[in-house]
Structures are given as structure tokens and as C-alpha cells.
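The complex appears here without one of its protein chains, the remainder shown in place.
We call the chains A and B, going by the order they appear; numbering starts again at 1 in every chain.
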Amino acid sequence: MDVRPTSEYTESERRLHQIVEALIFAAADPLPPKRIAEVVHEVRGQAPELGAIEDAVKRLNERYAAGQHGVQIERWAGGFRMTTAHAVAPYLKAFRTQRHQRSLSRSLMETLAVVAYRQPTTKPEVDYVRGVDAGYALRKLMGLDLIDVVGRSDAIGRPLLYGTTEEFLVAFGLDTADDLPDLRSIEELLDDPAFDEERAELMLLRELPVQQRPSDGPDPSANGVAAADGPPQTDEDAGPDEATGKAA
Amino acid sequence: MDVRPTSEYTESERRLHQIVEALIFAAADPLPPKRIAEVVHEVRGQAPELGAIEDAVKRLNERYAAGQHGVQIERWAGGFRMTTAHAVAPYLKAFRTQRHQRSLSRSLMETLAVVAYRQPTTKPEVDYVRGVDAGYALRKLMGLDLIDVVGRSDAIGRPLLYGTTEEFLVAFGLDTADDLPDLRSIEELLDDPAFDEERAELMLLRELPVQQRPSDGPDPSANGVAAADGPPQTDEDAGPDEATGKAA
Partner (left out) sequence: MATYRVELDQFEGPLDLLLFFIRRDELDIYDIPISQITHEFLSYVRLMEEIDLDGVGDFIYMASILIGIKAQMLLPQPESTDDGTPIDPRRELVERLLEYVRYKEAAAELETRHDRRHELFTRPEKTAHDALQTDGAPRLTNATVFRLISSLRSLLTSEAIAEDPAHTVDRVHYSVDEAREAIRLRLRQTERFSFVEALRDEPRGKIIAHFLAVLEMVRQGAIVILEPPSRTKFFVARPDTDHLS
């Protein structure tokens, strides 16, 4: 069931696959290909090409998939890590009942998203994007080792710069922060029919038929005044700096 | 190259092999077949025969051997344990020099913080700030390449001066020591009412009265004016030495 029979590889290649598999299995952290090359060099006096190591991992994953194995190799934070396969997740969850993965609250997740996409970024920027004081959320995320102070900005007052950590990459299954899916552009957002319609599931809102709202509803007289219509701008490139500059 | 092609097994058998492999891989200790049966029972409502689990392990080992894999399953203390294959033992031995995970103890972290903020600084100064003998912690930090001797003080006895290293910057993800948060940022970062900025300034930035210490604590007139408030320096080109020189 293998994609290609093992015999199509040279003995030397097969041996490298075996070594790569064993080392990734045994490592306590995501194992960088460079480290594997070093180990091989230490034993053989000659290091394999990094490309050959990448190939070995690819080949191993092909074999795991074809052979319906319970493990696989992921690439996280620049290194290789052996994990169980998605298909058997329910069994692993039943097995590891004690270790419940704590999920992040929505405000932490939003703050983390802002830091991850705008990094390095400052607290005023994060405050501005979310419209709330981010101090608590930032401290909380730092306590979870998901973000850290990565330096100080050259701007006036030299505010602290925040960025994501390796721990973040591993927790979210990313190789590098560049692997985050692109943010949707404003245009895409506006073209999405769902935007103007119900998007309650995104907002996680529970809307219930009313009991009395505290206000008496809209003030109809106001609408007429707001005449200036038409989109003032659609510049999707309006970057973080510009936005925050305004806020400051 | 498998002993028998995977297709000779029923889907249900193949699925069990997958589960058994994943559970043994992820277990912290040798995993008894009974425990595997329990987990499967919990998810499916029906437990497999223990014999089927033994078969699964046998089959997995056949496949590991035939496919020249880097891992295998051993039976230890009544349970199954995944280990690396004998053939790759030399590589695993070479890999043992892998940097193992270690976190800095509180006392080391405190000492490191004092050196980072007071650098270049002497042992008596660090002793004074921490209130305990820092000799062990300093040696330990030097052993970890986080701090190093950077010179000798002109003070009586010409004590050694300590400062942080490149390795420190790498470990903490900073470009220069100047990227460390300044006092104002620290206060904001911690948001702790008990954090006393004056005291912090005194401890971290001013010359400490260690050598011939006046009886009632530091003399603010000596250098208090210079320390004023805000960051010790705003010159972004100032290296660590210069920065601390100014502050002291």
C-alpha cells in the first residue's frame, strides 16, 4: 500500500529514513532538520543534505498515510514532531482524560490574533484595534508563554513591542508565524454576502426575542442628517501604523 | 515489503492496529493491553479481545521490521512501549547531547534580572540587591552562558564585573540589551500596585552603597538626580555598557 515500494529506495536512503524517524520519535521538542544533519554527521563523519532530510520526512508521512498508521510527523516551529493521527483523536482523548486542553477565552484569542498578525506590535495598537484596554489580556497571554516582549519600539516613549513565541507556534501547529492564514482583505469582507446578513455564529451571540430594551428604539430624526453617503474609502492597504497613528 | 499486504486485513483490524500504535506511542509508561481495551471500549462501547491487541502489536512490529522503520514496540513490565530500533542506536547516542529542557529557577531568574539591569555589575552589588549570597547563582548563570565576566571594577579590591551575553539575548529573543523594558514599561507590564518604582530605580539603576556603605541605606544625593525617572537612556545606539554607565 506504500506510495512506492521501499525497494525503490537505495539502502542508504532507507537508512536515512530510519534514522530520521527514530530521532524525531525520540526528541522532546520539534526537531530542526539541521539538528538531524548534525547527529548523522557526528556518527558518519558526513552530513546529509537538508533536502534529503525533508524528503525523508515526506516519504515517512506518505508511508504512514498509505499504511494507515497511528502516527505522523508535523512541522512546528521550524522542527519536526511526531504526533498521533487525526483519525484516532477520540481514542487519545479517552486515554488522556486527565489532561484537558484549556481553550482560550474569546478576548484572549482576539488579542492573540492582533499580536500574531501585527507583530511586532505595541499595546496602544492592540488597544486601538480591539477598542478595549489590552493590558490584562497581554499579561495573561505572556503568562501562558504565547506572547512575549520582543523589544522596544523606536517611537516616542519607546513602548514595548510584543510578538508571538515558539510556544505559540507549537500550540497552534505552525511552522513559522508567516504560515498564519492571510487576513481577509476589506474588499473580500464587503463582497461576502454573509457580512451584511446574519453572522451571528461568528459573533457567538445568542439573540433572544425581547423583553424590553432599556431604550425607546432608534431616533428617526437623525437619519436624514447623515446624508453624506458612499464609501469614503476602500483602501485596504491602510496599514496598522496609519490606523494607530490616528489613535495616538 | 510487508510480511502480508495491509489489504489482507479487514478495515476493522487495520483500524485497531492504528489505534494500538497511537496509544502505545503516546503513553507515558509501558501500556498494558487491558488499558488499550478499556480505551477502545470507552469510545466504541465494545472492547476488543486482548488477543487481538497482542496480534496488532505483533503485526505492527512485523511492519516496522519489514519497512525498516526506526521504531519498534517492546513488551516491558506487562505493557507495550515504543522504542527506537536497535539498528539506529549510535545515532540516538550521538543525539543524547541534545539540549534538554530546563527552566531557570526563581533564584537564577532573579539574579539574571539584576545582572541584566545593572550591568556591568559586581557580585557585592548583586548580593546586596538580592539580599543573599549570589555566588552560586552567578556561577550557574555563567555555566549557562547567560552572563559573563566583562571586566574589573575600579572599586577597592577591583571586583569582577558581570554582564549579559549574546546567548542571553538569543535565549530571551532580544536584539540588544537595550531592548529590555525600562522601568516605566516594567511597571506597566506588571501592573502590580506593590511594585515600587522608586525602589526599583534605586535597586536597578543607581550606584549601590556596597563598598563603604553609609549606615542608613543609599544616599540619594549621590546620584539620585541623575536617575530621575523614565528610561535610563533614550539613545538607541547606546550599547549595554554605555547605557548602564550613564545610569550608574
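In the analysis below, a contact is a pair of C-beta atoms (placed from the backbone, for glycine too) under 8 Å apart; a residue touches a chain by one contact, two chains touch by 3 or more.
Since the structure is predicted, the reported quantities are computational estimates derived from the model, not experimental observations.
Novice: Touching the left-out chain: which of B:50, B:109 or B:149?
Specialist: B:109
Novice: Write down which of A:10, A:46 or A:103 is the residue touching the left-out chain.
Specialist: Here the residue in touch with the unshown chain is A:103.
Novice: Just checking the interface: what residues of chain B touch the absent partner chain?
Specialist: Residues touching the hidden chain, for chain B, are 22, 25-29, 83-84, 92, 95-110, 112-114, 116-117, 124, 127-133, 135-137, 140, 144-145, 171-174, 180-181, 186, 189-190, 192, 194-196, 199-200, 203-204, 210, 213, 217.
Novice: Mind listing the chain A residues that contact the chain we can't see here?
Specialist: These residues of chain A touch the chain that is not shown: 25-29, 72, 74, 81-84, 86, 89, 92-93, 96, 101, 103-104, 106-107, 109-110, 112-114, 116-117, 128-133, 139, 142-143, 145, 148-150, 165, 171-174, 180-181, 183-184, 186, 189-190, 195-200, 202-211, 213-215, 217-223, 225-226, 228-233, 238, 243, 246.
Throughout what follows, only the chains that are shown with their structure count from here on.
Novice: Whole-Å distance, chain A centre to chain B centre, using C-alpha means?
Specialist: Spacing between the chain centres: roughly 22 Å.
Novice: Which residues of chain B touch chain A in the complex?
Specialist: My answer: residues 1-2, 5-7, 14-15, 17-23, 25-27, 35, 39-40, 42-43, 63, 67-71, 82, 84-85, 87-88, 90-92, 94-95, 98, 100-101, 173-175, 178-179, 181-182, 184-185, 188-189, 191, 231, 234, 236.
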